[in-house]
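Structure first, commentary second.
Up next, subunit A:
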Amino acid sequence: MGEQSPVLEMTGIRKVFPGVVALDGVDFRLFPGEVHALMGENGAGKSTLIKTLTGVYEIDGGEIKLGGEPVSISGPLAAQQAGISTVYQEVNLCTNLSVAENIFIGREPRKFGKIQWGKMRRRAAELLARLDLDLDVSAPLSSYSLAIQQMVAIARAIDVDARVLILDEPTSSLDTAEVAQLFRVMRRLKEDGVAILFVSHFLDQIYEISDRLTILRNGKLISEHRTEELSQVQLVEKMIGKELAALEDLEDKAQSNRERAAEAKPLLEAKGLGRTGAIAPYDLTIHEGEVVGLAGLLGSGRTELARLLFGADKADTGEVLVDGKRINLRDPQVAMKHRIAFSSENRRTEGIIGELSVRENIILALQATRGWTRPIPRKQQDEIVDKYIKALQIRPADPERPVRNLSGGNQQKVLLARWLITEPRLLIIDEPTRGIDVGAKAEIQRLVAELSDGGMAVLFVSAELEEVLRLSHKIAVLRDRRLVEELENTADVDADRIMQTIASGATS
Partner candidate 1 sequence: GCSKDDGGTASGDDGQIVLGFSQVGAESGWRTANTESIKASAAAAGIKLQFSDAQGKQENQISDIRGFITQKVDVIAFSPVVTSGWDAVLKEAKDAGIPVILTDRAVDSTDTSLYESFIGSDFKVEGTKAGEWLVKEYEGKTGDVNIVELQGTTGSAPAIDRQTGFGDAIKANPNLKIVKSQTGDFKRADGKTVMETFLQSVPKIDVLYAHNDDMGLGAIEAIKAAGKKPGQDIKIITVDAVKDGMTALAAGEINFIVECSPLLGDQLMETVKAVKAGTPVEKRILTKEGTFTQEEAKAALPTRKY
Partner candidate 2 sequence: MTTTDMTPVTKDGGGPVLNKRRRVYKPNSRYIPILATLFLLIVMYSSGVANYRNFEDPSVIVNLFRDNAVLLVVAVGMTFVIITGGIDLSVGAVISLTTILTATLLKADWPPLVVLPAVLLLGALIGAGQGAVIHYFKVEPFIATLAGLFLARGAALTINDESVPIRDDMWREISDFRIVLADGVVTKPIAIVAVLTVVVAAAVLAWTRFGRNVYAIGGNADSALLMGLPVGRTKIAVYTLSGFCAALGGVLFSINSTSGWALQGNGMELDAIAACVIGGVLLTGGSGFVWGTVLGVLVTGLIRTIINFQGDLNAAWARIIIGVLLFVFIVMQRLVTRKAK
């Protein structure tokens, strides 16, 4: 395929944001019929490169050639018309519209100018079936979880007749089955000669699907390789510029701490807690210093379970005890009073406050617990914020930058920092490593382990089973919005064992 001419060629691309050089002379080529992975740490400039390509940002230098012709793409509409179909990193759909509309908007089937609703719904359902989704296509997209929304965005992108398909971290909120399904579709498109640009922080996925990869670091091009010619270790080294410490010790530590944790005082007990339509009543006990993992498929109710424990949604049955005493969890403020923290999976709408600065976003929860009359002195703010910017390697390390302008992964770190500084006794984190690069992911896992060592209880929700297995002392398995089993994370528990539980719906 090297003989073929590239369908897309970007040379010397430069993009400057006030205060940041996001892209500095980046070259990038994409051939028909290949899956090309764009690799790099959080903030390396991957999404920015994509957005310069689709005309969201105007480039400050360099040239873009499409099919050999130099082009200037004025915006996403023009990009689409030029045959570039894109799934952007943060799911960019209109949640007020129905699923079907989100897939077809802009190219609805019409007759005499009138949209053919029936046909549109039928085709949407068919398309989703190809991704193994069975949704009510006329329901508003907002009634589905982020993961489903991600799948819908993918469905929209692959249905377009495109020569270039761009997928910016499409798998960050998908589980293994979904990913497999997506890859199947990608392979089919590839065979049809579509060039696919793929971004993901999951190295396994990169090695499974990509033919070639380009590595960025700090806005600069590092190198381009055929995927099979580069080992994982080498790849990581090139991405982060240094060697990555292994994480295996964490797993051992979790094993050894397991018994200690189980014997510790129960911190929080949920008894028959449930909410109709969201999650069936469940019992769950979390001890001090214990890491409880939640495993389950998309839509199995993990998020819903976690939200009830924070009072983000109100339970309609059951009760919650903290330190053996019943508490009335009517809203998050109550939970925070009992030092429970919750970081939502939906960072864009339920996490960050875009126009506020990094500093303000980080201190927000702490400030909320102190009440408005007792502001955190500026000096103390700066200290805390600096500390966490360093600890979590938030980039750019500028606390006054609006958080909206940070890359996705860095926004996630800001949220984590927000909760860590409140020094919670129970930290509920829903998909904390979503969209986070390998280096930072390791950091976060290490951090969770450390915190639990220090006595903090953690409820860890992640679509990545591996992560859950590595960190948890105990794993709660969900299926169909019901907690079906609680497993001690002993040495013999592995991904297969959990999958089996999910598959059989074991209640025994």
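What we mean here is this: a residue touches a chain if its C-beta (ideal position, glycine included) is under 8 Å from a C-beta of that chain, and two chains touch if they have at least 3 such contacts; residues count from 1.
A quick word on the picks: all candidates are chains of the complex that A comes from, given by their letters.
Remember, it's a predicted structure, so these values are computed and weren't measured experimentally.
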Practice item. Please find, within this complex, the candidate from 1 or 2 that touches subunit A. Key: 2
Review point. In the complex of these two chains, what residues of subunit A are touching candidate 2?
Key: 54, 56, 75-77, 79-81, 86, 88, 92-97, 101, 105-106, 108, 110, 113-115, 130, 132, 134-136, 138-140, 143, 156, 176-181, 183-184, 277, 297-299, 480-481, 496, 499-500, 502-503, 505
